[in-house]
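A single protein chain has been omitted; all remaining protein chains appear in their positions.
Chain nomenclature is as follows: A, B and C, assigned in order of appearance, with residue numbering initiated at 1 for each chain independently.
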Amino acid sequence: MKHLNIEQKRPRIAVFDFTGCEGCELQLANKEETLGAFLDAIEVINYREVSSEKGDNYDVALIDGAITRPDEIERLKAIREKAKVLVAMGSCACFGGVTKLKNAYNLDEANREVYGDCPKETIPTMAVGDVVTVDLKLPGCPVSKDEVERVVQHLVWDLPLPTYAYPVCLQCKQRYTVCRFDMGELCLGPITRAGCNAPCPAGGLGCWGCRGPAENPNYEEFFALAKEKGFSEQEVKDRLAFFGGFEDVL
Amino acid sequence: MCPLPLRSYDVRLESEMNQPLDFNRLLRLKPVAKVFKSEITGVIRLTEMEKLFHIRIIDDAERERFSFLPGQFVMLEVPGYGEVPISISSSPSNKGYIELCIRKAGTVTNALHRAHRGAKVGIRGPFGTNFPLERMEGQSILLIAGGLGLAPLRAPIFHVTENRSDFRDVHILYGTKDPDQLLFDYQYEEWRRIDDVNIQVIVEQANDSWKGPVGLITKLLDNVTIDPNGTYAIVCGPPVMFKFVCGQLSQMGIPMDRMFVSLERRMHCGMGKCCRCNVGDTYTCTDGPVFDYWSVINLKEAI
Amino acid sequence: MTTSGKNTKKINLNVDVHHLTRVEGHGNIRVRVVDGKVTEARWDIVETPRFFEVMLKGKHYTAAGILTARICGICSIGHCLASVRASEAAFGVTIPEAAAKLRLLAKHGETMQSHFLHLFFLAAPDFLGLTSAIPLKDLNPEVFGIAARLKKLANDICDLVAGRTTHPVSLQVGGVAKMPDRHALLEIRDRLERSVPDLTATVELFKTLEIPEFVRETEFVALKGENDYPFIGGRLVSTDGVERDESEYLAMTNEYVDKNNTSKWAKLSRESLAVGALARLNNNYDFLNDQAKAVAVELGLAPVCHAPLMNNVAQLVECVHVVYDSIRLIDELVDSGNAETMAPVKPKAGRGVGAVEVPRGILYHDYEYGDDGRVVRANCVIPTTQNNANIHYDMHALAEQFACEGMTDERLELLCSMLVRAYDPCISCSVH
Partner (left out) sequence: MLFKILSKDGFRSLVEIILQSNEIIAPKKIGTKADGDPIHQFLPVTSFEEMDLDYRTTEYSAKTYFLPYRENLCTFDFEADDWEQKIAYRMQPRAIIGLRAFDINALTKLDKVFSKGRFPSPYYISRRKNTFIVGIDREPLEDEFCQSIGADIVTHGFDLFMTDLGDRYFVAVDSDRGFNLLNRVDVREVTDEDTQAYKEVRKRIQNGFKTKINLSNLPNLLDLEFTSEVWKKWGDKCLSCGSCAMVCPTCYCYGVSEEVSMDFKEGARVKQLYSCNLLDFARVAGGHNFRPDQETRLKYRYYHQHRGFLEDYDEPKCVGCNRCGRVCLAGISPAAVIRDLYEENV
């Protein structure tokens, strides 16, 4: 593809993981049908989970995981200095993710409970954006490989990067699924940003909001409808807090 | 029992197509999806944000068949990036190629701005309504543009200047924010020299080198005297401009159905299908983009 | 080639790996050999702790599986299964038969995807002298193609049954949310059958790899098969002859905190124990299907095998088992038609334990619920946690065995790294 006389530039990509399950990193090695082409389009500089190569001459840093220890702050800042583009990949990096749930508990007690009198260092969970400037956010738990591919295409060719202003419901409907509310379950689909292709409702689980809020969501109506369908305030709150994306309305 | 009672219909066979659903001939089906492969034969940098592209349909027969009227637009396809509606900015009498003046605004237009001569793009169209210039023959014409509005206005300007004797007084009024944003500044002189074409340019904010008038475009209208019953106006520019300019024209006595504007909306098809440009019952792409001002003010939420 | 004491020349070695690559999570290796004597040989986990057990407190039972799936991106299905199993045990729910089959199928998908990922992308490069599997794409496109196809098949099974490859959505307390489309199941079955040549090629490839010889006697812990090779629930067994009920898992793990590690350590009859593919196979060899047994024989793996690096081979044998077992499961599922897949769930106060054989070994979730269906107390014991001490002691033995003439820092570093990778540790998991 050279029809606009633009030369292809292979972005030099480094992947760094912080506190998380590394599921997002694993996604990068998934979507096998295009994996070869994906690896051809980029130059992998640093990707600890699948490669022993190490370097720091990268343009793009893909960050997954949240920040939960002081040394991670330093590491992240050093990465920010080197990276031209810093992408927060996954809900942990974008919002803090499930790891952020721990902030609701007393960390000293938590430590004592898990490690007895050998406590480990830990600080309240932060999103990557709380520590450094983030150029691009790709929320999702886990991140969608399709979206990562689109980012790479964007970086290589400046191809359009889809932005999903609308909520999950649209994609859910386009998968011909039965609405979870009809099944008597709670679903955050109406206020959550689309782009995941609604795997949860399609798989029989209401949306838990891992992608954070859609553009300008109608919270008021959503709360009213959740209440009308018989869900307690606690239930709705628990769910909004789950992935850390809805802090603004909690 | 023998299987397959259902017959497969091939829409490409003409005989089938005249059956129950009564649709058109094979040729008609083509431009719906097929793009005319074209080549960028020249790029002229106009300002920081705008470039003029000369575009030529590669296939000889397709090029021969392609014709348009001033005010119409094409869907310009950059494969891989997307398709955007762009007004044709050149003279309709120009057979070999068209000119498109494009502002850097998003993905597709950015990509175009990086393209060089020789790059291949696609064209569908032309689409939409045109300025009814034949109706204006023998009358005076006000051609008014603000900002990027000069791009669509250029086609009628070409038509009028090329057929100068068909019209009475001709005024071209053009305004932008500042002198750096003036489009086609190299052509004003040429237009000015054409017999009896009155061209005035104004900017909202002057810089050191600017010698001309300063202010809003409506200010230029003060210098124009017209015979309201023998005058048509064509106004192109951002929607806010319509209200002021057309309002003033109205006060000058020009009937609203003799003022024509070109509307802009989001578009994805150009064929009155995607509904993105729809305003109530009106499709900007097929019923417009050229509307008389009376229709516009009757169109709810149009401007 | 046993060594140590008898060295003619005193040798000094120094290995320091800060964040071992091609494993999931963060761990460090440190080995010092001074004058031919191993003075230090450590395997330390430095992963950031996440406190999942604390975060579980107060969570509704419907959230527990979704939350704990996030303990690990690779074995999320296993975590989810252990979690819903623990909840079901606490509430006394029996899941429908079709749901049990679907869960096992999802489990098989995960076993395959994890094992193939490990074999091709994490372990194989060491044997081929590469730093990663990425160059394979150009050096040996055939192998890369096989790896990609097998992994894709595994992922698609997870996708179809669990709703998503990573972090399942359909595995819920009470069963599985829905029966997958019949046509989709049959298509997967077809692909499983067609994957046999790829499997055979993989076995051939592994036959050519030279596995460093290293043996240390170990106690292997796994689920105990009754009629089948075990994956989900059942009694617990060890090669040293210990046998326990699922709910007595604490007696089987004996976790304790080591000051240098964010992950805990575990022990049973000896100073450490091992879980994983090799442990499963050592305890349940007889339940492997014939095809898998044939491959085990071909690759020289027989129980009880005490060579930790043979875990790679055990994984491959399991892959073969799982491929054929998935075909059987799909046949049964298709026959069962539109069978019920969800049992009604009534939460009540109580405690339950779920044990599941995830790719890296046996995983336990243990929840105590209040009347409101919310977790009061939770405990999760992760396979890598159980393996860490064993890796640590293995490291010492390995260093002793190889601290002989001709050994270089680089070579020892590679051997140590291969040892750790053979366990396929899932570190973020172990520090949950």
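Everything below uses one rule, namely that contacts are C-beta pairs under 8 Å (C-beta built on N, C-alpha and C of every residue); 3 or more make two chains touch, one makes a residue touch a chain.
Note that the structure is predicted; figures quoted are calculated from it, not measured.
Enquirer: Can you pull out the displayed chains that the omitted chain is in contact with?
Expert: A, B
Enquirer: Would you indicate which residue among A:P167, A:G212 or A:G245 is in contact with the undisplayed chain?
Expert: A:P167
Enquirer: So which bits of subunit A touch the chain we can't see?
Expert: For subunit A, the residues touching the absent chain are 1-5, 8, 34, 36-38, 40-41, 149, 152-153, 156-157, 159-160, 162, 165-167, 169-170, 173-174, 176, 178-179, 181-185, 189-191, 214-218, 220-222, 225.
Enquirer: Suppose we count only contacts with the excluded chain; which residues of subunit B make the list?
Expert: Those residues of subunit B that touch the unshown chain are 1, 3-12, 16-17, 19-24, 28-29, 31-35, 37, 77, 79-83, 105-106, 109, 118-120, 122, 264-266, 268-269, 271-276, 278, 280-282, 286, 300-301.
FYI, only the chains that are shown with their structure count from here on.
Enquirer: Which one chain sits nearest the middle, judging by mean Cα positions?
Expert: Ranked by how close its C-alpha centre lies to the overall one, first comes A.
Enquirer: Just the number, please: Cα centre separation of subunit A and subunit B in whole Å.
Expert: 43
Enquirer: Hey, how far is the Cα centre of subunit A from the one of subunit C, in Å?
Expert: Averaging C-alpha atoms per chain gives centres 25 Å apart.
Enquirer: Please work out the Cα centroid separation of subunit B and subunit C, and write it as a whole number of Å.
Expert: Subunit B and subunit C have C-alpha centres separated by 64 Å.
Enquirer: Mind pulling the subunit B residues that touch 2 or more other chains?
Expert: Counting only residues that touch two or more other chains, subunit B contributes none.
Enquirer: Give me the residue numbers in subunit A that touch at least two other chains, ranges are fine.
Expert: In subunit A, no residue touches two or more other chains.
Enquirer: For a test of understanding, state which residues of subunit A touch subunit B in their complex under the given definition.
Expert: Contacts found on subunit A: 1, 3-6, 157-161.
Enquirer: Using the touch definition up top, name the residues of subunit B that touch subunit A in the complex.
Expert: My answer: residues 78-82, 107-108, 110-112, 114-116, 118-120.
Enquirer: Give the list of subunit C residues in touch with subunit A in this complex.
Expert: Going by the criterion above, the answer is residues 19, 21-25, 48-51, 53-55, 57, 59-60, 63, 66-67, 70-74, 76, 117, 121-122, 125, 131-134, 137, 141, 144, 148-149, 151-152, 155, 162-170, 172, 177-178, 257-259, 262, 428-429.
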